[in-house]
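Take a look at the following structure, please.
The other protein chains are all here in position, but one chain of the complex has been omitted.
For subunit A:
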Amino acid sequence: MTVRLSVTDTLATATLGPRSRPMRSVLSMLGVAIGIATLVTVIGIAGTNQAHTRAQLEALGSNVLEVTPGDSPDGPVPLPETASAMIRRIAPVEGAAAIRALPHQKVFRTDLVPETMGSGITVDAVEPELAGTMDLSVADGRWFDDATSSLPGVVLGARAAQLLGVAAVGQRVWIGDQWYGVLGILAPAQLAPQFDMKALIGDDWAVGHLVDPQVTTIYVRTRSGTASQVRQVIPLTANPAVPHAVEVAARSRLEQAQTAVDGSYRALALGLATIALLVGAIGIVNTMVIAVLERRGEIGLRRAVGARAGQVRLQFVVEAALIGLCGGVAGVVVGVLVTLGYGAANAMTPMVDPAACAAGVVLAVLVGAVAGAYPASRAARLSPTQALRGA
């Protein structure tokens, strides 16, 4: 003969307390609201900062990897010809290009300069993909395409062109033992300043006409945040036969710095949020214990009119969970607003994490329910007689 209250009745009963003491209910949900607001805000601000920092670091090249041939016990192992094409097929890779350094080739304005005089300009044979991978743009003329890559043409770095006195496309320079036509002149390269002093010739031409040009470096550009993953996959992709002879280096230490920054932001966020939620939970426990004391008469009465101890307990647990829910929703709203404000104030794109918001609300409800458990069981154990008489 167990009579259960309907969901509507249970909720109506549980909201009686908060509705009759609105100010106190607001104060008790404040703790949880602050905790969840902190969680959402810290994750939001951390995410906003992270995204901003990452964008800055990427502008400096932290998502660019350099792949170079390494050694095996039998001696140096060259990178296979197919390596750059295979690396391009790795999903998070946005671009990869092979470079063959040609240290013995010297660049001169005319064929009359003695070989022994250097100009400081180095020559590399490059795949056409280099421009996209390293963000090289052409100030004058054109970059290589598949056709011109197999012709004796050269693209000069910004500084190299100045030194050679080449001002316009169509002029010729002397590289090694023949003339090359200037196809294009690069703008100063922000991401890879070493190319400012280079003369770049086509990969296909070099392979066909120069002696033994080995791939010396493959530059790889990865999608934001995937550098570490790609780095692990590159050796086997580049040289399946001898993967340990493939060296992969981060463009600089910036990648490690970024990982460290990510990690410390996350730890900070979780630490602060946990503390804040704990404080919020204590607030709810406190409020509910007082509420149970104050409402002894009501509790005794409910028992007198037929409420079971379990129903009394449920009433107070649900009440506490509802306080948590309201606190959680309020906290999420505040957290989102603060994150948006932070982004606006710092001219960054605000990154609000919807998963954190949803988790915040769920967490708040759980915190409320757990916090309410102890006061609720005290309420359930009250002797109806004493509760009625003592009130």
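Descriptive notes on the structure:
Going forward, a residue touches a chain if its C-beta (ideal position, glycine included) is under 8 Å from a C-beta of that chain, and two chains touch if they have at least 3 such contacts; residues count from 1.
We adopt the following convention: contacts and distances are computed from a predicted model.
The UniProt record for the undisplayed chain lists the protein name "Peptide ABC transporter ATP-binding protein", from the options "NADH-quinone oxidoreductase subunit K", "Mg chelatase-related protein", "Peptide ABC transporter ATP-binding protein" or "Threonine/serine exporter family protein". Within the full complex, the residue among A:M29, A:A307 or A:V338 touching the omitted chain is A:A307. Touching the missing chain, out of A:P128, A:G225 or A:P384, is residue A:P384.
Within the full complex, the residue among A:E298, A:E319 or A:D353 touching the omitted chain is A:E298. By the touch rule set out above, subunit A reaches the unshown chain at residues 1-3, 5-6, 8-9, 13, 16, 19-20, 297-298, 300-311, 383-385, 388-389, 391.
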